[in-house]
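Complex shown without one protein chain; remaining protein chains in place.
Labels for the chains are A, B and C, by order of writing; each one numbers its residues from 1.
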Amino acid sequence: MIIICKKSAKEAEIQDLLEILSQKGVEPHPIYGETETIVGLVGDTSKILAEDIEAIDIVKNVKRVSEPFKLANIKFHPNQTVVDAGGVKIGGGNFAVMAGPCSVESEEQIVETAKKIKASGGNFLRGGAFKPRTSPYAFRGLKAEGLRLLELAKKETGLPIVTELMAIEHLQYFDNVDVIQIGARNMQNFELLTELGKCNKPILLKRGLANTIEEWLMSAEYIMASGNTDVILCERGIRTFETALRNTYDLSCIPLLRKMTHLPVIGDPSHATGKAAMVHSLSKATVAVGADGLMIEVHPNPQKALSDGAQSITPEAFDYVMKDVKKYCILEGKLL
Amino acid sequence: MIIICKKSAKEAEIQDLLEILSQKGVEPHPIYGETETIVGLVGDTSKILAEDIEAIDIVKNVKRVSEPFKLANIKFHPNQTVVDAGGVKIGGGNFAVMAGPCSVESEEQIVETAKKIKASGGNFLRGGAFKPRTSPYAFRGLKAEGLRLLELAKKETGLPIVTELMAIEHLQYFDNVDVIQIGARNMQNFELLTELGKCNKPILLKRGLANTIEEWLMSAEYIMASGNTDVILCERGIRTFETALRNTYDLSCIPLLRKMTHLPVIGDPSHATGKAAMVHSLSKATVAVGADGLMIEVHPNPQKALSDGAQSITPEAFDYVMKDVKKYCILEGKLL
Amino acid sequence: MIIICKKSAKEAEIQDLLEILSQKGVEPHPIYGETETIVGLVGDTSKILAEDIEAIDIVKNVKRVSEPFKLANIKFHPNQTVVDAGGVKIGGGNFAVMAGPCSVESEEQIVETAKKIKASGGNFLRGGAFKPRTSPYAFRGLKAEGLRLLELAKKETGLPIVTELMAIEHLQYFDNVDVIQIGARNMQNFELLTELGKCNKPILLKRGLANTIEEWLMSAEYIMASGNTDVILCERGIRTFETALRNTYDLSCIPLLRKMTHLPVIGDPSHATGKAAMVHSLSKATVAVGADGLMIEVHPNPQKALSDGAQSITPEAFDYVMKDVKKYCILEGKLL
Partner (left out) sequence: MIIICKKSAKEAEIQDLLEILSQKGVEPHPIYGETETIVGLVGDTSKILAEDIEAIDIVKNVKRVSEPFKLANIKFHPNQTVVDAGGVKIGGGNFAVMAGPCSVESEEQIVETAKKIKASGGNFLRGGAFKPRTSPYAFRGLKAEGLRLLELAKKETGLPIVTELMAIEHLQYFDNVDVIQIGARNMQNFELLTELGKCNKPILLKRGLANTIEEWLMSAEYIMASGNTDVILCERGIRTFETALRNTYDLSCIPLLRKMTHLPVIGDPSHATGKAAMVHSLSKATVAVGADGLMIEVHPNPQKALSDGAQSITPEAFDYVMKDVKKYCILEGKLL
């Protein structure tokens, strides 16, 4: 941690600051420049918050040197995490394709879709039972009944299930779920994250719409700090000034995360763009950029979907996408 | 609602679309242009979701004409809502100043601060007991004990209490709280919003860091649709490319909201900027722009605050700010 | 300047780095931590670019400590600059109101508008002769003829003229212009800025749509470094995710700039919001926040304006706005 003092700071005030810092158990190293005095801190700075130091009058600003996340940090855990979910591996060279409808709507819809996904090479079934919707007047999912239908589809196909949890009270229905998805809007629902740290299922943590990569890793850290280290990160588009597509798919975050964390990272081009026609080329790019998996919305009849039809592709289109995804996985040395 | 068809749409396909729309209970009016066909919808379009229509092959895009929020809409409720919280009114010409520390830390701290706030003319005491923190390793508030200390300060000063709720399980401790604050990160925690609609306390709904004004009103709509119409909106800065201050304080949203909703709107320059030195001038601007109130962080000793010290002002600075706020309230015809 | 070395950096590599830095004429102070080595630089670091140091293999990143702008920096020039433009002062307690139509359209239009602006208390006439337009098919202004009409209006009213320059070749027509405006899209047209540094007229430098405050000050520095220190900054809205209004009016930048630079800063609520109905309240807020002036679009008949009618207010509305602006100027101790 580095502290930059104001030009107006007096020698005595700087001495006071050094004193305060020493008392906090770190070793301050002042460097006296012509216009500013800089104080470098050595030792365990993890309990010193930048904002607290910034509240001190003579401090102009504070810059952190080390990352605030530890359990998720590749520096301290150089080996890639491989998550095992319902017998299927993600990360460390294993590529996951999680596909399925935005919402579970009926037994026929979910079972038929699951079969086709499996036939095309998908290895997870995704589907929403509890649905976060911007409007209180929109369809909010079949809830517990939706989970039951997902289980039927799992029984038929053997595909492990990925589905979203919106509130800890619903956890009772998630016994047969293989991966619990936390949606973008709940990425900083810290109470929920803390509780998820206590459950023993892999967590798929979607990036918040306007959250930095560091905040995202801090949310993963929340889950890990409570005891659950099976976290999968999922990029699903960030909010920017560009509105031609629903969001801006931040593919660069994937190779960057590779240098920051050992956790697996997947990409979701369906939600990122909101447009079915973008899914094919962006799925290929997601493999090319080094992701550990893909999440793709597939619906037997997108025109009649109860939610997010505009971004769903048909099982036939999915089959076509998978043919290319497989070719790219071979080039990238990924097992699918 | 307006539907724009693709150039490639055939006459028969457009007829099919008109048929589908009629079946949904709305009246479609097609306009045939040279390059596009446009379909205007008349009638109750509230149950038709743009994204569902956009999933139809021949549809290029869909534009909504009416706002998706109804209970919060000024069109249908032209009279300004006046919220009564613990005997103090907000909105409709009544100006609220909610002041206090980011975190409740001790009895002395909160009671002394409350007394000074009251003496300077503040009419609400704010203070955090349950604290959302980006890092799992940071101080997360005194929790239930913090609420008890807030109640002591209320007993001493008579100031109604505003404090944040992070999870519905904590509601049991909020009996003596006057206004429940929902933080920016929970603005789209729909399960929580739905539950809050069932409680009979005013809700202060902070705008999410990257949420549009429309999404914000839809979250208010969630609370209102469940039965609680006492919602106060609070602008607290949005996330943009500019990082010179913590966030960008979107003051323009206040006069704009005035034309969209009857709900009271307040501004929080402390959180929006993260810098104590910005609070004075932005507080004045918040009054000037027509807000119904202010939220300001005040701490007896910002340098020793356990959270967000950098943005807190001292009680002395608060007194100075209030002198100007009062002058501006007179110019604006607000009762403080 | 502070250099943070990678964890993997070897002692010999760090010695090489220190050597390189010493040769560049600065004094490096290494601080050896457990996980990182930090090097603080003392001396004249103005010629060392962060990005060059970051290219060195063992360097993780580089953080600047001092601002990269000097002539515009309040640290080195603590007295507020007062710009004199055509006999009217801006800055240092003098408040400027620059009003007029987006485009000059006819003699009658501009002369009548100028008279009304003067009568209401405006002290500058603004009007576009050379117009930047997003579409090559839109009206691009009356050009040299527009400037002639502005001069007529100036003769009639005595109001100094503010108008935009789009290319240095047009400077020949600007002899009687009092303030040269550089539009948001040209804020980083460095060739143009360098040339403007050689002319002896005040420059009104609008902030680019997505430019940081620091970049904006660096553009002012370009003009100043070439010899012209009469620069007025103008905030006109930044581009963010929020699209309810044309841009997000970043009012917080005004008190922040006050602490960074001695140059006058004005605000333009008309362009920032694109909506006439927002101008009144945001004009008041601009005064409240401490600006040195306002730019407001006024058109005798906004519905028939050839450009940007939606954001123009009528002379009658302007008169009403000015009544409040004057009251706020008195509260703020500004001379108008």
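Keep in mind that, in the parts below, a contact is a pair of C-beta atoms (placed from the backbone, for glycine too) under 8 Å apart; a residue touches a chain by one contact, two chains touch by 3 or more.
Given the structure is predicted, the values throughout are model-derived calculations rather than measurements.
The chain that is not displayed touches the following shown chains in the complete assembly: A, B, C.
Among C:Gln23, C:Thr134 or C:Asn200, only C:Thr134 touches the chain left out of the display. Interface note: of C:Leu152, C:Leu171, C:Ala310 or C:Leu331, the residue touching the hidden chain in the full complex is C:Ala310. Along subunit C, the points of touch with the absent chain fall at residues 46-47, 49, 51-52, 54-57, 68, 132-138, 140, 166-169, 185-186, 188-192, 194, 208-210, 215, 218, 221-222, 225-226, 239, 274, 276, 302-303, 305-310, 312. Taking the complete complex into account, residues 2, 4, 7, 29, 31-36, 38, 40, 42-43, 63, 65-66, 75, 210, 239-241, 243 of subunit B touch the chain not shown.
Residue-level contact of subunit A with the missing chain is found at 210, 212-214, 238, 240-245, 248-256, 259, 272-273, 275, 277-278, 281-282, 284-290, 324, 327-328, 331.
Operating definition for what follows: only the chains that are shown with their structure count from here on.
For the pair subunit A and subunit B, the distance between mean C-alpha positions equals 26 Å.
Rounded to whole angstrom, the centroid-to-centroid distance between subunit B and subunit C, based on C-alpha atoms, equals 31 Å. Within subunit B, the positions touching two or more other chains are listed as 210.
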